[in-house]
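Note that this complex is displayed minus one protein chain, with the remaining chains in position.
Chain IDs A and B follow the sequence of writing; residue 1 opens each chain.
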Amino acid sequence: MSLFVIGYYTLLLVVSCLAAYFNKKTIFLLAFSLTLVSFVLGIVGGPGALRAVAICAGLLLLTGMVSYAFREFLIQMAESNIGLSFTNNPPVLYGCIIIPIVLIVLSRLLEWPITEFALAALILVIILIGMNSETAKELRTAPMTAAFGMFVIFTYAIAGIFAPYIAPHGEAEVISSAFAPADESMLLGADQLGRDMFSRIVYGARNSVGLALTATVAAFVLGAGAGLLAATKGGWFDQLMGRIADVIMSIPSLIFALLMLSIFGPSTLVIICAVAIIYAPRVFRLTRAVAGNVVVMDYIEAAKLRGEGTGYLIRREILPNSTAPLIAEFGLEFCFVFLLVAGLSFLGLGIQPPTADWGSMVRENATLISFGDITPLIPAASIALLTVAVNFVVDWMLFRSSGLKEQ
Amino acid sequence: MAKKEVLLNIKDLKIEGYSDETWVPIIKGVDLTLHRGEVMGLIGESGAGKSTIGAAAMGYARDGTRIVEGSKIEFDGMELTTASESEKRALRGSRIAYVAQSAAASFNPAHKIIDQHTEAPLHYRIQKRMEAQEDAMDLYERLRLPNPKEIGFRYPHQVSGGQLQRAMTAMAMSCRPDLIIFDEPTTALDVTTQIEVLAAIRDIVDQFNTAALYITHDLAVVAQMADTIKVLLKGNEVEEASTEEMLNNPKEDYTKSLWAVRSFESPQRYRPKDGTPLISVKNVDAAYTAGPKILDDVSFDIYEGMTVAVVGESGSGKSTTARVITGLLPPQKGEVLFKGEPFPPDYRNRSKDQLRQCQMIYQMADTALNPKVKISEIIGRPAQFYSGLTGADLKNRVDEILDLIELDPSKFYNRYPSELSGGQKQRIGIARALAAEPTFIVCDEVTSALDQLVAEGILRLLDRLQNELNLAYMFITHDLATVRSIADEVIVMQQGKVVEQGPKDDMFTPPHHPYTDLLLSSVPEMDPNWLTTLLEERGVDNVGDAAAAKIDPDDPRVQG
């Protein structure tokens, strides 16, 4: 025990001194403040508290290292300018996009077991297309939090897409007694029906995130489409859309969702529609504002005076100048939608059992919390981690796109 | 003049700005010596770093800039680069004061003017509140503000721009500083208002024998205000000399080129004896939805191949007239004729050919070109849209137009607007208009955002194109030098009405409508005694807004 204490303080002090010697101010401040905090906590809580602090600090350090490495990895990829070989070569570009899509459709229809791989390939191609030196320049500005966010999103995407290959057991497979503790075959123990918690978490990544993503896309298509049209056309259409958005937005989102679910009953389709109706006005407002800033530009006036149609104006003139804030907004809306859907599931009104879903899993296992068991917190933490991750990335993107450079 | 005590001594000043993740130099080693009671003019084009030097003289680096180590800024024996933040703060407002460009934005909207005025004297415990207020009223009177006893108790938005600018000068004077930094104090004002403010500033600086750094891009203005002038170019000093010497005998080529600007003058063209005008505006009234009338019975003609300059101060309705002609703002009354045929009032109802005939070039090339579209498409789109050109034909046409505007096609074809300089962007704007093969182009303040040399190049280009392609221009501007160089006919507008119109040669020889006279006489000239002479001629109270208000509506010249 005392060996740990001595070793711990020695390490911290050596790091602090080295940092101070090499004039690394931030590292010194971090290491030394950690030393001071450890002193206080060590005196108050004994070696136990010290160990907890050490573990926390170690975990943070580890997360930081992973994030850093992941960012460097992305920068290296981007610097290879691999995206240009796609964009400069349209046949390759369209081929690489269309083949996976065809494969996905075919595998769904003919029940080939390759849907997961085709989807992964499609996403990979889309990411690779964006990899050029411009992206590398942007990535260099990413803070650790954003890099961490990207890493988490990456992990979730893998888990969600390849769920059947990762999960050791089936989604609804009962394999032991209720609330069985963790053992070799069950990493996180069993739930209230004796199903493997870890497998359900992995499948949850597919179900919960998939539902939220679909709903967000629906809301986005609706809201952004209306917003772009309203900004371009102006006049009564703009006014009407604005008023409709006002009305929908003055009903609290969760309440509106509950109202619709009570009437149409809880089903996936109803949830998607409800979310689309509730969040489309929010997307509309932002898109309207972003596009509104573009529409007042003289080049839009020039295009209008040339006699260009609405379609051309939106596609060629407005959209290319509002992509950055719109992508950030998509992330932000995804967080809201994800939390709303998780809340509905938690209330028992979301995805219905036996489908694995994080919100429902929290509710189903909630009783364990009064015995000091953290099992119900795991799905809740999965939700929180993803929203935090997306928010970190969005925060960075918003900062970049607003061009805010405060000292 | 005896050798005076040195007040401000800047040595080898280097300042860097943060952009694109690196520090780039803005000021590259400037020396400056200012004596007590001396007024120095800092002059240069945009991006020359004048304003940054002004802030640095107060030991202040704006957000995103930093003063490089090794620079020396010595104010009255105190080194500002090594001084602590609180030591520097103790100088600001008390010994060095600042007058900003936009008074309307630089007064806090939440407090009364006089409360902001007395903030510094109270903070430094120089005066009690009542004394400070008395003093403020005294300063307001000296600066010839109307109602000096009462105006301070208003909120900033209740006072006009010219008055606010004088109130800010008074505020800078509140602690009787040794040095005032004037950062383009009259740039945002109209020419007629500018005179009043210039006169007021000059008087008060004289009265208290305050030293000043006067920052501006306008040579004629600085000639009125400064004892010595320092010329800057891209963060470097070009030369420094006393005002007289600088005006009469500039040494450096760059300085000479500044003086020589507007040597270009296109020969006066006259209307054809008969024939229909290309564009004819007939009795147009216009207003924005539910707003007051912006245009009031505006009529004029523009003939083929001629340049008509529309001049007037902000709010006179120049740009609104252009919007009516292009169809962006359908008039409430009256109509626009094109070659004698009525033009549909709303651009949406105009045919492709009608839209093609009438093109526009904008003031800000930055907002006029889509930053996400390549030059080839910006120019190519109108050619493709109107003439249906595609493939190699389209590329040839774009190359042809790029040649026409004197840009090398091979260099510019695949570039984006952000990679171009201001003048090049403006040329692309012209090219886009030309690609439609129009007969009439509206030029909305096309040179006012550009540096003088570049602007001259654009004017020459426009004149050449006019001769080659027989284009008609409607040239909206507030700059009379531009009018002199390019216009054939001049239209003077005031508050939505056409005050006077005629051939250029006639317009510049008085007597005229009193407003035209006032406008013309208010434009500063490159003579250090111009302001003094003018004030003697007209009287201190007969310039600017006061004079405009005095125009007698029954004057026979007003009736025309």
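Here is the rule we use: a residue touches a chain if its C-beta (ideal position, glycine included) is under 8 Å from a C-beta of that chain, and two chains touch if they have at least 3 such contacts.
Simple rule for what comes next: contacts and distances are computed from a predicted model.
Its UniProt record calls the unshown chain "ABC transporter permease", which is the correct pick from "Secreted protein", "ABC transporter permease", "FAD-binding molybdopterin dehydrogenase" or "ATP synthase subunit a". Screening B:92, B:217, B:234 or B:374 for touch with the missing chain picks out B:92. Set against the missing chain, the residues A:139, A:186 or A:342 yield one that touches it, A:342.
Only one of A:82, A:114 or A:381 touches the absent chain when the whole complex is considered: A:381.
Seen across the whole complex, the unshown chain contacts chain B at 55, 58, 60, 62-63, 89-94, 97-98, 100, 102, 105-111, 119-120, 123-124, 154-155, 157-158, 171.
The chain not shown here touches chain A at positions 26, 29, 145, 246-247, 250-256, 258-264, 335, 339, 342-343, 346-349, 359, 362, 366, 369-372, 374, 376-377, 380-381, 383-384, 387-388, 390-392, 395, 406-407.
Keep in mind that, in the parts below, only the chains that are shown with their structure count from here on.
Measuring from the averaged C-alpha position of chain A to that of chain B gives a distance of 48 Å.
For chain B in complex with chain A, the touching residues are 18, 21, 63-64, 326-328, 347, 350, 352, 355, 358-360, 362, 364, 367-373, 381-382, 385-386, 432, 436.
Interface of chain A with chain B (complex): residues 137, 140-141, 297-299, 301-302, 304-308, 316-317, 320-321, 405-407.
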